[in-house]
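Left out: one protein chain. Kept in place: all the others.
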Amino acid sequence: MSSNIGEQVKITIFGQSHSEAIGVVIDGLPPGEEIDLERVRAFMQRRAPGQNAYSTPRKEADEARILSGLFEGKTCGAPLCAMIENTNTRSKDYERDIPRPGHADYTAMEKYNGANDYRGGGHFSGRLTAPLCFAGAVCMQILERRGIYIGAHIAQIAEVKDVPFPPCDLERAVLQHTASASFPTLSEEAGEQMQAVIAAARAEGDSVGGIVEGAVIGLPVGVGEPMFDSMESCLSKLLFSIPAVKGVEFGAGFAVAGMRGSENNDAFYYDGEGLVRTKTNRHGGILGGISSGMPVLVRAAFKPTPSIAKEQDSISFLNAEACKLQVKGRHDPCIVPRAVPVVEAALALGVLDLLCVAGLAEREF
Amino acid sequence: MSSNIGEQVKITIFGQSHSEAIGVVIDGLPPGEEIDLERVRAFMQRRAPGQNAYSTPRKEADEARILSGLFEGKTCGAPLCAMIENTNTRSKDYERDIPRPGHADYTAMEKYNGANDYRGGGHFSGRLTAPLCFAGAVCMQILERRGIYIGAHIAQIAEVKDVPFPPCDLERAVLQHTASASFPTLSEEAGEQMQAVIAAARAEGDSVGGIVEGAVIGLPVGVGEPMFDSMESCLSKLLFSIPAVKGVEFGAGFAVAGMRGSENNDAFYYDGEGLVRTKTNRHGGILGGISSGMPVLVRAAFKPTPSIAKEQDSISFLNAEACKLQVKGRHDPCIVPRAVPVVEAALALGVLDLLCVAGLAEREF
Amino acid sequence: MSSNIGEQVKITIFGQSHSEAIGVVIDGLPPGEEIDLERVRAFMQRRAPGQNAYSTPRKEADEARILSGLFEGKTCGAPLCAMIENTNTRSKDYERDIPRPGHADYTAMEKYNGANDYRGGGHFSGRLTAPLCFAGAVCMQILERRGIYIGAHIAQIAEVKDVPFPPCDLERAVLQHTASASFPTLSEEAGEQMQAVIAAARAEGDSVGGIVEGAVIGLPVGVGEPMFDSMESCLSKLLFSIPAVKGVEFGAGFAVAGMRGSENNDAFYYDGEGLVRTKTNRHGGILGGISSGMPVLVRAAFKPTPSIAKEQDSISFLNAEACKLQVKGRHDPCIVPRAVPVVEAALALGVLDLLCVAGLAEREF
Partner (left out) sequence: MSSNIGEQVKITIFGQSHSEAIGVVIDGLPPGEEIDLERVRAFMQRRAPGQNAYSTPRKEADEARILSGLFEGKTCGAPLCAMIENTNTRSKDYERDIPRPGHADYTAMEKYNGANDYRGGGHFSGRLTAPLCFAGAVCMQILERRGIYIGAHIAQIAEVKDVPFPPCDLERAVLQHTASASFPTLSEEAGEQMQAVIAAARAEGDSVGGIVEGAVIGLPVGVGEPMFDSMESCLSKLLFSIPAVKGVEFGAGFAVAGMRGSENNDAFYYDGEGLVRTKTNRHGGILGGISSGMPVLVRAAFKPTPSIAKEQDSISFLNAEACKLQVKGRHDPCIVPRAVPVVEAALALGVLDLLCVAGLAEREF
């Protein structure tokens, strides 16, 4: 296990789906930062289960209790620890014998010699993204105080695509819109089609995957530490730590494969205020692993929820033979809508850490 | 800058395109491993420039000199350092005033307050992948001694696609084939078309991008340290450190967005020898961030070489105004063929490190 | 702040003296290890306050609640988190204006721009050694299962000295003796004198310092990763993280300064069973930063409790002038007796981590 990440702003995630609690320790936050816990709660609600037709019926208050690190409402230099009690667990839904396809059941059992907590997926559960969101929400408030804003939307579910973020002129208002939307798309029509696609999958006892597009605006030039702590390296490491992510791309991403250099290169120009910008943004705000000042654009692909109601082929360890499996438990037919704030949180953690490492985290007033 | 990576097997890359030398220190290698330097040299030749029509005319012997870490031909516990002299540099081709689109010129200048070595791209040059290849070649020999093999091929250049690696039954012979091919594709026809596409781009003073598919076979179950040091997290961090990579995906990758769970889930079964395998391999050999024993499959998208002969729009810092730029220097119209061993090297570094961290690096005889 | 340490077995400490709770996350423990929580509690009681005449009257149950990481009583691969509620805090005893000599009040205020939690010393409080002891107690059980035992005793308080551990033939029984003693010395007489010295200091509103000697026996040859993760480097880093430690020495320690080489060198010999040992143990079980198989011997010097009842000179920030200070609060006249298990805990953390890094943590049955 390796549940720590970060160089200056370091987080440690703990907990299993059915342990007493889950939580996070955030070390290295700039001191003296006021944290609005009501806004943190609101952010976490965007990820919380049990809110609508396309998410799991497991209801958790997801109330984070602050154990340390805040003093008089502000960060105080000491590590901030938040815990969330696990109250609504149904362990009997889970068993060890038959590994669920698409889950970590088999690999974790092998890795930990059968000692792993298999209930609800244990440490591999998507529930562990709740403390990640807590940490991300804290970091986002600190970033906003420096004029840096983060947002995300559903770019695709099954074959339905949303319109992308405007690559060069992405406004904060757009990010605020998707953050407050009940279904976070830019195109309302696309959002409705996506919900229909999810409902159809659910009706068939199946699930669907999708893509989340995230963005960071307001980032100064110079963030990112190549070679190995480039912006892409650090952000992808965080994004691939989110369960179900199988692909990450920045800017034009995989589409660069089909482009000519003359098409992919983004020409520099001076804007009206003498700032250096690029006319297009295929580089996704990152050149040579370092932020360019243009919006950072990133897309993460989420696989369809592996827990489906449909009968599947698997094996029984006890009988050492093939068997059929009907997954029980309460599961989302599509995790993508709830993954939107998780992507934002991961970006916030990575960006604040790299900003601090680059020595660019000083507040200006 | 952050030029170190790895937990147990740690590498440190140094050098700039036009500094006296470039090189790598590899710390934490298992002791007593014989290293065949002739094979290392052969591997590095696959990346070396000046070999054929589609690569840069800059010719470098790329001879690595071992400064430390080998004793009587074997790793001895001490860090292995290899240096490569920079002999064929033409610094006059480079200037600081006009940032080249698609390069790190502008972001590096801002980050390092104008102190960066801009000649040939400095530390951001693709030339820094030579020591990466050295380190990867060393790791590959150690992995092979444990039955773990790594390979890669060109999956796509422009719109031309190669056939993919067989996802479930990938044989070592296939990897050996692409490693020894003069143009590393599975389909000879696709390879010829790709070369034609590259030649056409070159003729127009332009460049093309592409995709490299890499694979790891023979990996035991249990490699990878979730959450944050999952296989995907660690390998993507390395791959995104390679200049020009803008996307990384594992297994079905971005295609999972369009799949149903019933389609994407890979069913477990016992093979004839009682080993657990999956019938399909959309998970790309990684479940919950941990190796499953199936082939690890990964794809990395490379952008078209940003240095093109065509005239481009840029700015002059000195004149603080827009200007035209004609990039000089010697450049590949397509870096993808030379990127194939670089992807292999990055995979080798990540896999050996994670194998050691997992305590699974003991040799069996 | 940097509240994380460890390479494979990584701990993260959180909490302030007067925050809601304090605690620790331990990541990377070998899976499947049964943890006897009753023994952990007994270990922590050795550090707990309010137990006798020479410790602070602040009484805390110091009951650790396990939030995650144990499943069916065993480590399960997921991070183990334990929290201890802060129930008996008297924040009104503390104020920010006048920095207490010998404390972190002034340096922390400067470092965190006045945002630090000054109540009870905040994150700098000796209370934070409670979660350290929890983590150490867990590690000690895992080490014992591998035949590795750790112990410590009071080597000195003020001018009173205990007899040292026998350097070559240290038996487990000796370690068990001091672990169970109400006052952990080898010589009962020395212990009584020490208690008298402490009582005298208390009576005068003053405090005394001392030295703790720790030992590790049963360690295999080969633990420690020179240069920078040598045994001495890693253990000293942990020991100097304990509040009040101002000196650390291994084996003959500072006495080597006055020795000849012929006196300090420990001659090798084969014991009756063909094992390599040394006739003396001035090297303290560590040669070249690597364990030699002889007992590891280390001594840590603790300064006298800075909080004393006697009036002291200090300054008032508000008035920007000199002033007198009478420290309130409940304090130990000597922390050394309670520091004994803390030293053991720090050694256990460092040794288990290095054992895992060296690949020597496999259990034998």
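Think of it as A, B and C in the order they're written, each chain with its own count starting at 1.
The criterion applied here is as follows: contacts are C-beta pairs under 8 Å (C-beta built on N, C-alpha and C of every residue); 3 or more make two chains touch, one makes a residue touch a chain.
Predicted, not measured: the structure shown is a model, and the values here were computed from it.
Among B:N116, B:Q141 or B:S291, only B:N116 touches the chain that is left out of the view. The chain that is not drawn here is touched, among residues B:G23, B:P101, B:G253 or B:P333, by B:G23. The residue touching the chain not shown here, chosen from C:I211, C:V296 or C:V342, is C:I211.
Of the listed positions C:G32, C:G102 or C:G218, the one in contact with the omitted chain in the full complex is C:G102. Where chain A meets the chain that is not shown, the touching residues are 7-8, 356-357, 359, 361-362. Those residues of chain C that touch the chain absent from the view are 1-5, 13, 99, 101-104, 106-108, 110-111, 123-124, 128, 156-159, 201, 206-211, 221-222, 224-230, 232-234, 236-238, 240-241, 243, 245-270, 274, 276, 278-279, 282-284, 287-292, 301-308, 310, 312-315, 320-322, 357-358. Touching residues on chain B toward the chain that is not drawn are 1-4, 10, 12-16, 19-23, 25, 27-28, 31-32, 65-69, 71, 74-81, 83, 108, 111-117, 119, 122-123.
By our rule, only the chains that are shown with their structure count from here on.
Where chain B touches chain C, the two copies mostly use the same residue numbers: shared numbers make up over half of all numbers in play. With centres computed from Cα atoms alone, the innermost chain of the structure is A.
Centroids of chain A and chain B (each the mean of its C-alpha atoms) stand 26 Å apart. A separation of 39 Å divides the Cα centre of chain A from that of chain C. Separation between the centroids of chain B and chain C, computed from CA atoms only, is 45 Å. Multi-chain contact residues of chain A (touching two or more other chains): 1-4, 13, 108, 111, 123.
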